[in-house]
Every structure is written in structure tokens, then in C-alpha cells.
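One protein chain is absent from this view; the other protein chains keep their places.
After this line comes subunit A, so read on.
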């Protein structure tokens, strides 16, 4: 009897639970829409959008290269340099973090790996812009602060990806070296490292793609790269220059993404 009625209850629940979900979703959306004060369009919105579009259509070509070192090409290369160095440093620092956070079968309560994962999450959530501002206080405004911000912030994601690669790797080679009497160093050098290096490199390339995007915006707070002239151009309403910088960023990101994707396809 009780089993029967319990079953009946379950059936009713399954039949009608969507109504509950609908109500929850409706409440969330009413809350969300009510909270945003729609400022509406500014009076100048139309003319601003029009001048942005005309700036995009007729960009300031003379800004592309003028030999001063403050032109588009030099700053794009500076942005790439920030992303490249930052990712390189971060990849090296991430390796010990990854071994710290990787769960192993031998571990009993996951204290080591658990604490490592928490640290990586904390690093990942710390806003990159705040890191950049902190480094600007330490080393002054410029691309060096950008390099440091990228290299610390990327540890959060690279460490996580690396540790997952370690968790999922094939243990056969390690056991083989172990079984013929290899010591820990030999196991690491001859089995662990050769197996996971391609995956590490692949993830590092992927992270480099993301770092290029963040290096492009770190300049907005003064950490070097193309972001600095971008925010100046927007603030001074210099739309032809905004147009050419946007074009430059789009081409830079497309080229880097394509190269990196090709290299990653060959690796894995």
C-alpha cells in the first residue's frame, strides 16, 4: 500500500515538476529584469554609433606604421610579446602546481590534491585586472606589469588543465620502469615526462590564445600593449583610430588562433 502510494507520488512529481521549474525560472528572470536600470539610449547614441561605424569603414591607415614605436604594428607585437612571455613563465610555474593538485590513487583523503585544487581555484577567480594594477604599483606602468599579471593569472587555468592531464594519463610506462627497478627520478624522466609533455604543450598553446586576448585589454589599466592607445582613442572619440586598432586586434587574434590550432592538431 505505502509502496504503491509512494510510486503514485513519484509519478505525480515527475508529471508536474516542470511547473515548479517554470516558477523558479520566472522568479529569477523577474528579479533579474527588475534589477537592471535600463538607462535607455543616450541622445548621442545614434550619432556615436554612426561615427563608430564610419570610423570602422574608413580607419586611420597612417596609424598602422609610422616608425615611432607607438604605432599599431609595434604595439601589436608588444601585445604578442606580453602574451608569449606571460604564458611561457606561467607554463613553467604551473607544472609543480599541477603535480600538487593531481589526485592519485595512493592518496587516502585527498588532502594534498584537494588543497592544490582550492589554491588553483583562488588564483583563477582573482581578477586579472586587479593583478595587473597590483603589479603596476610594484614595477610601474608598462608591459612588464602585463607580463607578470598574465603569468600569475594563467597558473589558475593551466595548473587545472595540467593536473587533469596527469590524472588521466596512462600509467603503464611508469609501472614498467618501476618493475625493472627504476628509481623515482628515472620514472619521472623516462615515463611521466615524455607522456604528458605533448598534452602540456597543447594546453599551453590554447592558453596562449586566451592570453593574447587578455594582453590586448590589460593596456586599458596601463599594463602595456595595444589596450592603452585603444582606451585613449575611445575616450577622445577618435573613431577612425578605434577602427584601425579593432581591425588590428581582429587580424592578430585570427592569425594566432589559426597557427595555434594547426600546431595543436599536429601535437595530439
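Couple of notes before you dig in:
Definition applied: contacts are C-beta pairs under 8 Å (C-beta built on N, C-alpha and C of every residue); 3 or more make two chains touch, one makes a residue touch a chain; residues count from 1.
In this text, contacts and distances are computed from a predicted model.
For the chain that is left out, the UniProt protein name among "Membrane protein YdbS with pleckstrin-like domain", "Ubiquinone/menaquinone biosynthesis C-methyltransferase UbiE", "PadR family transcriptional regulator" or "ABC-type phosphate phosphonate transport system, permease component" is "ABC-type phosphate phosphonate transport system, permease component".
Summary of contacts with the chain left out: across A:93, A:119, A:220 or A:267, the touching residue is A:220. The residue touching the chain not shown here, chosen from A:12, A:26 or A:139, is A:139. Annotation: of A:12, A:26 or A:122, A:122 touches the absent chain (contact as defined above). Although one chain is not displayed, its contacts with subunit A can still be listed: residues 28-29, 31-33, 35-42, 45, 48-49, 52, 77-78, 80-82, 84-85, 88, 121-122, 125-130, 133-135, 137-140, 142-144, 146-148, 213-214, 216-217, 220-221, 224, 227, 230-231, 234, 237, 242, 246, 249-250, 253-254, 257.
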